Structures are given as structure tokens and as C-alpha cells.
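Note that one protein chain is taken out, while the other chains of the complex remain in position.
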Amino acid sequence: MKKAAPIIGLIVGIALACLLALFFRENPLHVLKVLLTSSYNSKFDFGLTLFYTTCLIFSGLAFSIPMKAGLFHIGAEGQIIFSAVVAAYLGHVLPFDTSFSILLLCVLTALAGFLAAYVIALLKLYRQAHEVVVAIMLNFILSAFATWFTINRLQNPNSQNPETHLIQPSFQFLNNDFLKVYFEQSAVSSFFLVAILFCIVLFILEQKTLWGLQIRAYGSNPLAARRLQISDFKILTISLGLAGVCSALVGLTEVLGNTFQFKIGFSPQYGFLGIAVALLARNNFLGIIASAFLMASLHKGASDLDLETKFLTRDFSLILQAIIIFSVASSYYFFNYRFKKKVKLD
Amino acid sequence: MIDSIFILLILSTFRMSLPLMFATCGGYFSEKSGVAQISLEAFLLVGAFTAASVSFFSGTLLLGYLAAGVMAALFGQIFCIFTLKLKAHSIIVGTALNLLVMGLIPIVSKSVFDSTGSTPSINADNVYYALPVTILIVTITAAFWLSNRTIWGLQMKFAGEKRLALESIGVNPIIRQWQAVTLCAFITGLGGAVLSTYLSSNYSPLMSAGRGFIALAALIFAGWSLRRALLVSLFFGFCEALQIQLQSNQLISSRIPAEFIQMIPYAATLLALIFLRAKNNPPAELR
Partner (left out) sequence: MPSSETASFIEFKNISKVFDEHFACRDISLKIQRGTVHALVGENGAGKSTLMKILGGLLPATSGTILLSEKIYQPTSAQEAFQNYIAFIHQHFVLADNLTALDNLVLSSSTAGSVLQKKPMQQIRQKAHALLKKFSWTIDLDKVVYKLSIGQQQRLEILKALLQSPEIIIFDEPTAVLTPQEATELLHFILELKTQGKTIILISHKLHEIKKVADNISILRHGELVFTDAANSISVSEIAEKMIGRRLESHQRASGHMTKKVIFQWGNENISLMKGEIFGVAGVEGNGQNELISKMLNELRQQKLSYGDISEDRVRLSVFENLSLTEHMLLKHPHEFVSNGVIQKERLEAATAELLARWDVRPGVVTQPLHELSGGNQQKFIVGRELWNEPKILLAAHPTRGVDLGAQQKIHEALHEYKKLNAVFLVSSDLDEVIGLADRYIVLYKNKIFGPFQKNELNEMQIGLYMAGGVS
């Protein structure tokens, strides 16, 4: 029953969200239908859902990895935006000769994400600053920087909207990407496979290596970990660093795989949606694949509500996420609530 | 010339500090009672939207303030049910509540005003400048009295410091936390009302602009002392005032891009985290 808790929480959450639609004079069944079916209308729609799945897997990982070390990492949003603008810039200026350039671009972007996340680690290590406060401040600063950089340095001259130049065609994952071709040039790209691979590799690393164990140990009891000479530095570097890399991969998925440029406001709060994804998967790296797909379907559905209903806007997606987080987080209470098994006798 | 800029800056500092002080004061009660609070942002937004709407329809600012506090307190109940009753983690619930409010307001706004963006302006004749200051003074005085002089304040602190002591005199710490979080939401809601009716004359999307988080940072810096936290929020208010002054100054804004000037409050928070070592004594049972 314990394992089923998040799934039941999810179902209750969707039901509640649909009931909420009643408030706004919408038919809940219609809302439900749009939510559940809009992903499968066409190959193109499904490709879009898989694109969202890719982004949510990475952002879910970005929350989940530090969570293993007991850290609340809510800085993914800023890192995503920052790394997306870096990717757009590199895609514009890097000379393209071999496929090595693509690799270089990916590595440099990942490095940008790593560094952005590393600021949190440094402040926590050397100033004992609370990671939540630092992450939130960084989110504001990084997105302001991205806005400035886009408008003043990289503005697409052919557009009225604040967005960057397109990256060079050879960097674009387009006709050379078999997934994209299969899904009729939809938003999905090979990064989907990278995301799945990431989950599997991380799962294995967590279970089979000493680092994985040390991170879990640190998350369970940092004082005891320090006593065993597991260094804070190492744990924070690995966990937040990897989280930054995962955030950067969201940026790459968008810039190399979808729009081929950085658009201000492209992210529908992926960073925060990742929290819901991780929570739903109970922080299990393999579970994240399934929960990201579920949330992506709902997100796709919710963004169609804008067209399909009169009063609901795409902001309904945020409400949906919130309600799902609420109901999943509290489902543990209903299914798992027992007094601590071992009551201290003395 | 220099003098007038200086005076403007001071006045502006006080103006910009108002919502922060409300949020800090609110956050103090929640954190001190042992409930980590990252939903100040949500309470500010709810307060701002409610105050703008109610003042618009009723034409009375005071009613707007009251409604803002009450509505935020109602949202505070959601927070309480999930963290205190259903034992979900306060940071997760806080994040979700922020998302909920960010999603809910545009939809409510669309069905009330047929616009997902800003609400219509409040009639300027009604704007009575002494009102927010009076409310702030009353709030701060009440907050100090409540937390330092009354039995309730003492019991509220024990909920954050030593629950067992509270339980052993037959007081349920959850009830004190519930009351503290409700009070927190109410006060922070008032701060939201200041945003939409005093600093501007309507509600615009996400107008809290991270002030809830800045207030939380102020509290953490101040080592969870109300007096020091209010001083720190005055400093953050100064940073915001500086930002506005710089942006309106032709000479400077032509040289420094607007985005960098807008970063000042957040960068100041980060720099403060780097250079001023926070006084670190959180409530013993803060979670």
C-alpha cells in the first residue's frame, strides 16, 4: 500500500483539479478529457509530450539528486535559463567543423549549469547559507542576466519578441535526428534517449558505488557522515554539480532540440515542476521516467485548455502541479501513518 | 540637487521597506513557532490581488486591507492543513502553495476582470497615504507585545524551541503553530495590500517579485530576532529604493543596463550572505 500512495495521491489530485474547474464554470469531465487525451491526438502531439517528458526528467533529476544528500535544491529554474542562453550563444558563435563541436557545445553548456549550481554549494560550504534562500536569489539574478544578454547581445534582428539568433543549422537536431523525423518534426529530439540513459546510469551509480552510498548516508545523517570523514565538499560538489548538469540538459533540449534559440519565458517553470516529478517518483531515479511522462501528459493537456475552454488558461497547469504536489505529499500520511515502529522503551 | 536626491532616496527607502517589513513580521511568527515558511511570496500575491480587487469594487482602501489579510489567512489554512495536520514537509508544501497562487490568480482574474494580467486601477482619490504606515505601526507594536509580553507569545516560542515542555502543560504545540502560521499569513497579506494599493494602484502579475523570499532571508540573517530582522528589511528596502533611483537617473541608466540595476536587491541579499556572517541560532525545532 505504501508504494501505491503517490499514485493514489496523483489520482485524487487530478480529480480535485477537475472539480476546481467547476468553480470557473467549466465542465470537469471536459477538462478531464482534454487533460488525458490531448497527448495522443497525433504523432506530433505525442512528440510534444515526449519533449516535455525529456525536460521534466532532467528537472526532476535536478531536484532529486541533491535531495538524496538531504538538500532542497530549488535553483534549477535559474540554471535552466542561464544554460539555455549559454547554449544559444555558443551555438551562434562556435565554429562548426566536426561533430566534436556539438560535443564541445554540450560540455561547455553543462559546465555553465554546473557552475551556476556550484554557487549554492560554495555558499553553503563556506558561509553556512541556507540553500533555499541562495537558490531563489540566484534564480532572479540568472534570469535577469539572461534577459539582458538576450536583448543586448544576441537579439534576433528578424523578430519583435525578445529572443536570440537561431543557432547554426549544423547544431540543430533536425533532419539528422531520427526521433524528430519519426514524430513529424515535433519538439522531441534524441535528448529524450539521453534522459532515459541518465536515469538508468544514475540508478546504477547510486546502488553500486561507494559515492552513491556516501551521498545517501550524508542525506540521512550529515553529522554522522562527517564523523566518518565523508567530506561535505565532496558530497555537495557531486550532488549539486550533477543537478546543475541536469538543469543544463533542459536548456540544451530546448535550444538544440526544439526552438534552436533562446526565447525569454520559454520555461513553464520546469525547475519547479521537477519538484512534483521527483516527489511523485519518491525520489527513485527510474520512477522519475514514469512520473515525468505522466506530468508531461498533464502539462500538455493543461496547455491545451487555453484553446479548449473559455476561462481556463495555461496557468491551470501550475494549479494542477500544485494540487498534485499537495495530494502526493499528504498521501504518505494516509497510507503510511503509523506510530514509529520502535518506541523507545527507556 | 544632491540633497533632494538624498531625501527622495530616504523617503523611497521607507516606502519600499513597508511590504518587506510586513512580510518579515509575518514570517517571524511562523518560523519562530517552528514552521519553515517559504510561502510568504504566495501570501503577498494573494494579499495584493485581493486588496486591489476589493478596493476597486468597494472603493474603500481599509476594506481592501482587511480583505487582503483575511484572504491570505485563508490560504494560510491550506498550508496548515498540509504541514501540521497531514505532516507533509513544509518546504514542499510552501513550494506548491506558491505555484497554486501563481496559477490561481490569473484564472480568477480572467473570470472577474476578463484579463489575465493587471487589475483595473483603483480610484486615485481614495488613496490615503497615512493608512499603510499606521497599519504597519499598529502591526509591529502588536507583534512585539504578542511575542515578548504575552503567554501566547511564550508558548508560541516553545512550540519552536521545545515542544515537549508545551505538551507537558497540556498545550498542543500544533495549535500554537497553527495560530502562528495563520497570523503570519494575515500580516503578510497586509504587506501584499501595500504592494497593490500603496506602491502602485493596481495588481500586476507576480508583483511581489521575490519580496517574500527576501523577507525570509532577512529573518535568517537577523538570527530570528524580530527587532534585527526589521532593521535588515529596512536595508533591503534601501537596496530597492536605490534601484529605482538609479533607473530613473538618465546618466546612470544609460550606462548600466536596467536588468543589472534590477538585480540589486537579490545581489545585495547574496552579497550579504557572503560577507556578513549570519547570526546562526534557528529555533531548535524548526522544520
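Should a chain be cited, it is by its letter among A and B, assigned in written order, with residues numbered from 1 in that chain.
As a convention for this text, contacts are C-beta pairs under 8 Å (C-beta built on N, C-alpha and C of every residue); 3 or more make two chains touch, one makes a residue touch a chain.
These numbers come from a predicted model, not from an experiment.
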Touching the absent chain when the full complex is considered, from B:4, B:254 or B:281: B:281
Of B:166, B:230 or B:272, the residue in touch with the unshown chain: B:166
Touching the absent chain when the full complex is considered, from A:27, A:159 or A:221: A:221
Touch list for subunit B against the chain that is not drawn: 149-155, 157-158, 161-162, 164-172, 281, 283-284
Footprint left on subunit A by the chain that the document does not show: 208-210, 213-214, 216-217, 220-221, 223-225, 227-230, 341-343, 345-346
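Keep this in mind: only the chains that are shown with their structure count from here on.
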Touching residues (chain side subunit B, partner subunit A) in the complex: 38, 78, 82, 86-89, 91-93, 95-100, 102-104, 106-107, 110-111, 116, 210, 213, 216-217, 220, 257-260, 262-263, 266-267, 269-270, 273-274, 277-278, 280
Contacting residues of subunit A [partner subunit B, same complex]: 24-25, 72, 74, 123, 127-130, 132-134, 136-138, 140-141, 144-145, 147-148, 151-152, 269, 272, 275-276, 279, 311-313, 315-323, 325-326, 329-330, 332-334, 337
